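With one protein chain held back, the other chains of the complex are shown just where they sit.
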Amino acid sequence: MKRRTVLKGTLVGAAAVAMPFVARAQASTKLSFLTWNIADQEALFKDEFADFQRTHKGVEIEWLDKKGPDLPAFYQTQLVAGTAPDVVDLQGAIWVEYAANGALLDLTPYLAKEPDVARLYNPDYLASWRYEGKTYMLPFYIAKTLLYYNKTMFKEAGLAGPPTSFDELIEFSGRMVKGEKSGFLTLNFDWLYWPLFKMNGVDLLTPDLKKPAFNTPTAVAVLDRLAKATQSGAINKIAWTGRWVEPNGAFAGGTVGMLHAHSSSYFFVKGQGPWINRDTLGVAQAPGYWATPTNHGFAISKTSKHPDLAWEFIKLLTGNRWATEFARRRKLLTGTIQADKDGLELIRKEDPLGGEVLQTQLEHTDKFTGNWPLPYDAALKDAFYPEIQNAVLGRKTAQTALADAERAVERVMRRRA
Amino acid sequence: MIWCLLAPSLAIFLAYRVLPLAWNVVLSFEDWSPLHPARWIGWDNYDEMLFDDDVFWQALWNTLLFMASAPIAIAMALGLALLVNADIRGRDVYRTIVFLSYPLMTVAVAIIWRWMFDERVGLINYVARSLGLVDRPIEFLNSFDWALPSVIVANIWQTLGFYMIVLLTGLQSIPPELREAAAIDGAGAVRRFWAITMPLLRPAVFLCFVIGMLNSFTSFDLVYVMTGGGPGRATELLVTYIYKLGFAQTRFDYAAAVTVFFFALLISVTAVANRLSGDDAGAMRAD
Amino acid sequence: MNQGMIGAPPDRPRWRRLLLNRFVLVPGVLALVVALWNVYVGLHDHGRVAGRVADAAGRPVADATVVLWVLDFTTYVETSRTTTGPDGRFVIHDNPSHNIQIGAEKPGVGRSTRIPVRLYFRAEDVTLRDPLVLKGRD
Partner (left out) sequence: MHRYPRWPIHLALLAISIAMLVPFYWVLKTSVTGENIFSYPPSLIPHAPHPFYYVDVWYYIPFARYFLNSVAVSVLTVAANVTLNAMAGYALTRDFAGRRVVLMLFLSCMMVPFQATIIPAYLITGRLGLLDSYLGLALPQCSTIVCIFVFKASFEAVPSALADAARIDGLSDWGIIWRIMLPLSKAAVATNVILSFIWSWNNFLWPLIVTRSADMQTLPLGLARFLSYQEDTTGALYAFCIMVLAPGILLFLLAQKEFIEGLAAGATKG
């Protein structure tokens, strides 16, 4: 009798201890879904999950959201532990690293099986997720760089419109320098500054992506001019040192002539700059129409136990209905053609200037740069950018900086490729 | 019985310190990432670290500078300790104020100081400018020359109080008779300090020093939030580099090599410091 | 700040030493404050926003349309509207937010500027001190 109770006790205890495992084992139809710093859209996601569960009875959805810099740390730890989320929202080029190392599911077969799905999306954006001929992600939301300019400061400097060439860009910047005022800012993470080089015909790598190609006289000249402009204050130093808040904030402060950034900047800047309206803020493509995309896409982890379910899930999220809703609520573009058309209409009504900004994101989408599908993009960035900083902040001459950058990049490619 | 008492702590350290360290040691000889199986590659990682990685050396140098700032802080703290050790009214209040910054969350400290150093609205620049010390603002955290010192300042601000308290009690544990006797023998204040106070303070100083070294990785949050290692590599510490290698570049194998090196470095520095402080100092004393 | 249980005179009865020391009192007081605050919130969160609408001359304006905008992520979106009574007063009953804007208009009399209203907690009941003043007839 007594022994039995004891036995029971121990069993219960054991069960309690083992519970987490059991729980994980039982959740046979659970989709875990990891997003990249977009916790503010909880309401939307809840609606979307409900919609999904209506058609897929008894599917439990676990939603996780992590801040940008933290997400890779989290996702990789989960990979090691074999508990990677089924669906993950990835930004920039990090997906290539995961794809190349076999962490992500190749979506090409699914797209082949359902040809009309691919037709939903802007082909250029969809194409930016192709690696070795395979597509790994569907567009969640999209953005590429453009040129914002402060019309008031342009008038003061007697400038008619936005620059149409690198020379003009530098020259205009110089003309707007006065006291606290400077001429130009760019965001610098994720190669967002690369259009400045590309518009001068400078390429980072050879077309086969095997060797660095940036250490040319032209590049030296470009970098040198950027450095000189920075020293003279025509280009605000924050362009090379700030990440997100600093450059956008500085532009919102109304003392910087131009901001080279992607569409998300608009809302941040508008939030902080009371001066901003259609007469004071100009929106244009960067010279040469070159732009660096920073897109968010949905990938499926290869370790997912329910790849088909996950596919259904991201199809729903990126489909017209919810993409439109998302575009409207978050005021951005999703890469889903119809959704962006409708969403843009709605946004134009509420906020014409915002509409203008987003319009640029759908034009010249054939002129992407700075989005090389390389498995070691992060290492490359880390090797290359500090040298650029050295040059523009006057630490090294453009020549030595690029030479050192070349060595660093070659090292990465030698070690990683 | 003794071991039963030690068991829980030992178990925790085993699980969260020793095993991970061992893991790093093994990994440092492998080619591995969360995404593909491990392959033994011998000394390659170390070879790359020592002979083919400028960033590593830069980070190492910065880390050493960071550690070297500990003595400065300790010296300041010692001065403070002497001040608050004087029998004056309200010294408890002073102690509390100076110590107040130690318990703060490092991430928050970083944010606070990013704010203090800010170019436009940072207090430091504002004061400097209104006093006419500088004509245009210094972008502390964005300049190669200022970034590391700025981070160090923030670090000192946070740890100063801790050092002070440790040294303060060191002072108080010195029997006053000694000093008085010396005074009677006609030793001046300065001489008394060097002949009597300092030697007896050794253990406390040593402990401060050890803590100071540990700072070089406990202040990961500080650097990570304040500068993220930039501009360029100006504030890259070994810890931030390890973190970046692992989680930004998915190179845990290589990061492991750096970790092992870092660990060895810390141990040896501690051992040396221990020798210097007369072998039986502070926490190291075995009896 | 340094007086307290530790170093307290031992002659005091045990229960007082255990209860009447700063480690118990301070958290206790805090808990009390929080509790009271929650009671207050509970009694005042019906989402009532009351106010008056007047014209440029300060006369109350009857059946003017009053609109409530609520901050949604980055922009304010209209959530509800009502009309003023004969005495120019209005009451909105369904404000869900703590960060809102109120504006009024009446064809022929004009429109008021949107006044931002910040509340101490969601759906706090408030009565606007100044009336919404309609200007520029359209």
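Here the chain labels run A, B and C in written order, and each chain numbers its own residues starting at 1.
By our rule, contacts are C-beta pairs under 8 Å (C-beta built on N, C-alpha and C of every residue); 3 or more make two chains touch, one makes a residue touch a chain.
These numbers were taken from a predicted model, which means no experiment stands behind them.
Trainee: Kindly name the visible chains that come into contact with the excluded chain.
Mentor: Every shown chain touched by the left-out chain: A, B, C.
Trainee: Looking at the whole complex, which of B:A38, B:M105 or B:L133 touches the chain that is not displayed?
Mentor: Considering all chains, including the one not shown, the answer is B:M105.
Trainee: I'm checking contacts with the chain that's been left out. Which of A:A39, A:A112 or A:A127 qualifies?
Mentor: A:A39
Trainee: Which of these touches the unseen chain: B:V84, B:A182, B:M226 or B:A248?
Mentor: B:V84
Trainee: In the whole complex, what residues of chain C lie against the chain that is missing from view?
Mentor: Residues touching the hidden chain, for chain C, are 1-2, 4, 6, 22-23, 26, 73-74, 98-99, 118-122.
Trainee: Go through chain B and note every residue touching the omitted chain.
Mentor: Those residues of chain B that touch the unshown chain are 1-3, 5-6, 8-10, 12-13, 15-21, 23-24, 34, 80, 83-84, 86, 88, 91-92, 94-101, 103-108, 111-113, 115-116, 120-121, 123, 126, 129-130, 157, 160-162, 165-166, 168-170, 172-173, 180, 183, 203-204, 207, 210, 214, 217, 220-221, 238-239, 242-243, 246, 252, 255-256, 259, 262-263, 266-267, 270, 282-286.
Trainee: Under the stated touch rule, tell me which residues of chain A contact the chain that is not displayed.
Mentor: Residues of chain A in contact with the hidden chain: 17-21, 32, 37, 39-40, 62-67, 70, 73-74, 77, 80-81, 83, 180, 244-245, 249-250, 252-253, 264, 267-268, 271-272, 274.
What we mean here is this: only the chains that are shown with their structure count from here on.
Trainee: Where the centre of all protein Cα atoms falls, which chain's Cα centre is nearest to that point?
Mentor: Central by C-alpha mean position: chain A.
Trainee: If you average the Cα atoms per chain, which one ends up farthest from chain B?
Mentor: Chain C.
Trainee: Round to the nearest whole Å and give the separation of the Cα centres of chain A and chain C.
Mentor: 39
Trainee: Rounded to a whole Å, what is the gap between the Cα centroids of chain B and chain C?
Mentor: 47
Trainee: Can you check how far apart chain A and chain B are, centre to centre, with Cα atoms defining each centre and the answer in Å?
Mentor: A distance of 35 Å separates the two centres.
Trainee: Which bits of chain A are touching chain B when the two form their complex?
Mentor: 72-73, 76-77, 79-80, 97-98, 101-103, 237-238, 240-243, 253, 376, 378-379, 382, 386-387, 389-390, 393, 395, 408, 411, 415
Trainee: Taking the complex as given, what residues does chain B use to touch chain A?
Mentor: 33-36, 48, 52-55, 119-120, 139, 141-144, 228, 230-233, 244, 246-251
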